[in-house]
Structures are given as structure tokens and as C-alpha cells.
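Okay, here's the structure, questions in a sec.
A single protein chain has been removed from this complex, and every other one stays in its place.
Chain naming follows the written order as A and B, and within any one chain the residues start at number 1.
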Amino acid sequence: MLTAEAIIQSLASGLLMGLLYGLIAVGLALIFGLMDVVNFAHGEFLMISMYATFFLFAFFAIDPLLSAPLVAAAMFVFGAVVYLLIVRFAMRAKANAGMVQIFSTFGLAIVMRGLAQFFFTPDYRSIPQSALGGKTISIAGIFLPEPQLVGALLSIAAFGALYLFINRTDFGRALEATREDPGAVALVGIDKNRVFALGWGLGAALVGLSGAIMAIFFYIYPDVGASFALIAYVTVALGGFGSVFGAFAGGIIVGLVEATTALILPPSLKSVGIYAVYLLVVFIRPRGLFGSM
Amino acid sequence: MTALLETRGVWQRFGGLVANSDVSISVGRGEIVGLIGPNGAGKSTLFNLIAGVLPPTQGTIWFDGVDVTHMPAAERCVRGVGRTFQVVKSFETMTVIDNVIVGALVRTTVMREARRKAHEVLEFTGLAARADVLASDLVPAEKRRLEVARALATEPKLLLLDEVLTGLTPTEAQTGVDLVRKVRETGVTVLMVEHVMEIVMPLVDRAIVLDLGKVLVEGKPSDVVRDPKVISAYLGDRHAQSA
Partner (left out) sequence: MDKNFAARRRRDLFVAAALAVIAALAPLFVKDVYVQNILILTLMYAALSQSWNILSGYCGQISLGHALYFGLGAYTTALLFMKFGVLPWFGMLAGGTLSALIAMGLGYLCFRLRGHYFVIATIVIAEITLLLFHNWDWAGAALGIDIPVRGDSWLKFQFTRSKLPYFYFALVLACVAWFVTWWLEDSKWGFWWRAVKDNPEAAESLGVVVFNSKMGAAAVSAFLVAVGGSFYAQFVSYIDPESVMGFQFSLLMALPAVLGGIGTLWGPVLGAAILIPLTELTRSFIGGSGRGVDLIVYGTLIVLISLALPRGLVSLFSSRKGAAR
């Protein structure tokens, strides 16, 4: 039954999960804010991050907590390469630019899924033993799973670092400048390709970080990205496309709504709450909560 | 005979900013009227109110004897208001002729008739040779003319021109001036917004000068340019720009 405790318990876990959703989604928001491109392979970025974490564990017995920075670094390179090999060309399309961006990254997603199936097989994998896996911590009678807790803290830290990064560096200024006016980057005299590649690297590194945490407590399989991709898009859209801190707020809302829905509706319908809230928000504010109107 | 277009005590506020305050102007049938003024005078706002992009905060707008204050843009077009955009808005993936057909379809749903009308308008505006070119492949001056052509295809009674002559080379601007005269000869009333006075003054029958959202002066172009209030408004503007 719905006791106060059960409600608090599920809201607490919802909050933790929401912070993690924010971390998963923020890369998407960052890239969109920088160059108006939606990465339709975002879920697959998460998927390979989880696999990377898994294999670092399986082959070298590196705990996900330790491998997280390694995975993030590898994903940074991967993201930059994806920009340089695919997205850069997609942005040059002379016709149907939006379509080309959607479907070139979407094609990449399919390829990545295929490659994962080919090399890793469709089997479900998980990390059986890790520093945090399966452990919970009890605070005032509320049980919090440690992986989610650490993930949530990591998310807060990452958003904090991102805040400093955006406000204190040239990259951040370029980000702001492009958001105001897409042509501005060229005027400021910043090498567009470098900034964009950096943006993709950074976006992917943030996914890498969340992937390493997710790998601790979630099954790893080639299609795992798809289930989180839609949540990530909704998170980013809720906050307002391109708003990095909108993604943070969006993540928290999604986490809480999901937890609340799960209390009321059968578990198979838990996503309905998130989707309904998304629709409700955009019907009232067509550009998300923090998007410029 | 009543005026074709009339604004009565029109106000437009955006938050705390007053873009138009108590603007009452009228445009008679067959006239070419210039709406001029320094940057930020509220010309574009007034223009958009007349075109129906948004309703005014206060006041009414009358067109052809009808209160159109709250009428959406599409319906105003049906009633006979045609417009161009300051920043050209061609249908980029469509050919020039197809761009114009969209306009012609206001008056007919028979495609053959719309196509005939579109050809006629392209001939009139000197774009006939470019009919089958994609709008995205036009040079800027041609895009401006396409804007006019598209609006003419809707058979407007009133044509609203938003800085169609700005930013053109002298030759192009002269072609534009000739086109506007030709348009008026066909009986269309023209209200044109221009920032640069020199270009429009020889063309218009009457000029309305806006400054700080209000009508500053209106009258014959030769009188208006000599009016000290106008000179100081424009000088102030230049002064502000150079500062």
C-alpha cells in the first residue's frame, strides 16, 4: 500500500535515477546547443560506454568506478571522431540539412548496434561483482542503492564542472555565442571545426561517464541504448533543447515522474508518465521549460 | 471616398517597450506612400500590425472599409493585402514559378489558371527567364523581386513593401523603383517602408515619418525632407549610430 515511507522511498530513488538521466542526456543538450544537431546515435554512445566498462572489468578486473574516467576519455576521442568523419559532412548538406543530420547519425546508430551484435553477440551481460554493485545504504530508514547514489553525486559534480567550464573557457564562450547566433563563431575567430569536435568529444565523454555507472546495475546488450535514448531526448526537450542546465532539471523531473508513475500505474506503464509530462509541458511551453521562447 | 487603409490610435507595447504609440495614418486608393524613419522608429512594428502578423495592443486597423484588427494574415491576403518581407522569405526548395503560383492560388483553385497568372506576373516583374530556377539559386536582387511577384500574384489592392530597395546596387534599385511605379499604374496602392530617405523620396506621393513610435510628420516628400523635426530625428539617429 501507499505509505508515506513508500512514497518517500520511491521519490528518493526517482531523484537519484533522475540525476543520472540528466547526466545521460546532457551530452545531447550540449551538442544541440553548440550546433543545432541532434545526435540520433546518442543511445548507442551509451551502449558502447557500457560495453567498454564491462570489458575493462571482464578482462582487466578494473572496477567500473575506476574505469569511468578511462571510458570517458575513450568516448571523448570517439565523439570527436564521429564529428570529424560524419557530422562535419552532414552539416555541409546543401539540401534537407535537418533530414541529413537525423539520418546520418541514425544510420550510425544502426551500424553501431550491428557491430555490437557482431562482436559482442546479442547476449545480456552484467558486471557481477563490483565495489558498489548490489549494495544499498540506509539513510533515515530510506534505502538507497549505492550505484545510483554515486551516479547521482557524479552527475551533480559533472554538472558543476560543466558550469565552470562553460562560464570560464573559450569553449564556453563559443557555446554561448553560437547559441545566440550560429554565425558568431566564425566572427569570434574561433576554429569552428575544433570547437564542434571538442563539443562532440565532451558530449560523448559525459555519456561515457554515465555509461560506466549504468553498467554497474543494468544489463548490457546491443539494444540497451534504444531504451534510454528516448528518455534522453525527452529529458533534453523538457528542459529546452540546447540548454545544458535544462537537461539537469529535465533529468530530475523525468526521474521523479517515472518513480511517481510506477507507484500508481502497473510497472509496464511507467514510461507513460514521462511521455505524458513531456506532452503537457510542450503544449504549454512549446520550447521546453528553459528554452528561449 | 474612404481611405483604403487606416490605422486608428494604434498602440503596440512589448513588455515595457512602446513600439507604436497612438499611430493614426491613412493610405488612399492609388497612392504610393512611404513610411520612413530612423532605426527603431517603429516602422517594422506598424508594418507587421498592418500585415496581420500580430494584433495591436490597442487601437483598430481598417482595410477597405472593414475592421481587420484581429484578422489573421492569411485572411487579410484574401481581402487584398499583399506584402514582402524585409529579410526575404522565398520558398527555397520550390522553383520561381511555383513560388508565384502559391500566391496566385488565393484567387483560383484551377491550376491552369494559377499557372497562367504566375507567368503573367513573372513577365511583369522581369523574372520570366528565371521561371524554372530554384528560388535558392536566385541572386539577392532577384529574390527581392520574387517577393514582389509572389505578392502581386495574390492580386492585392494594397501592396506592403518592406525595405525592398535597401541594400541594392544603384542600378538594381532603379529597376526596383521602376517596378513600383509600374505596379501603381495597374491600380495597386503601395505602402513602402524604407530606412534610407534618398531612395524613396522621388518615388512616393506622400511620406509618413515615424520617430520613437509616433507619427512625427507627414506630407509631400519635398516638404518632409526639409522639415527640421525630420532632419533632427535623422541626424540624431546618425549621431547615435556613429557613437
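Going forward, a residue touches a chain if its C-beta (ideal position, glycine included) is under 8 Å from a C-beta of that chain, and two chains touch if they have at least 3 such contacts.
None of the values given here were measured: they were computed from a predicted structure.
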Residue touching the undisplayed chain, where the options are A:F55, A:F106, A:F171 or A:F218: A:F106
Sole contact to the chain not displayed, among B:S21, B:S90 or B:T189: B:S90
Option from B:V10, B:L35, B:A51 or B:L168 whose C-beta touches the chain left out: B:A51
Contact footprint on chain A, counting only the chain that is left out: 32, 38, 86, 89-90, 93-100, 102-104, 106-118, 121-122, 222, 230, 233-234, 237, 241, 266, 268-269, 271-272, 275-276, 278-279, 282-283, 286-288
Absent chain, residues of chain B that touch it: 51, 53, 72-75, 77-78, 82-83, 85, 89-95, 97-98, 101-103, 105-106, 109, 111-112, 114-116, 119, 131-134, 150-151, 153-154
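Here, only the chains that are shown with their structure count from here on.
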Chain A and chain B, separation of their C-alpha mean positions in angstrom: 48
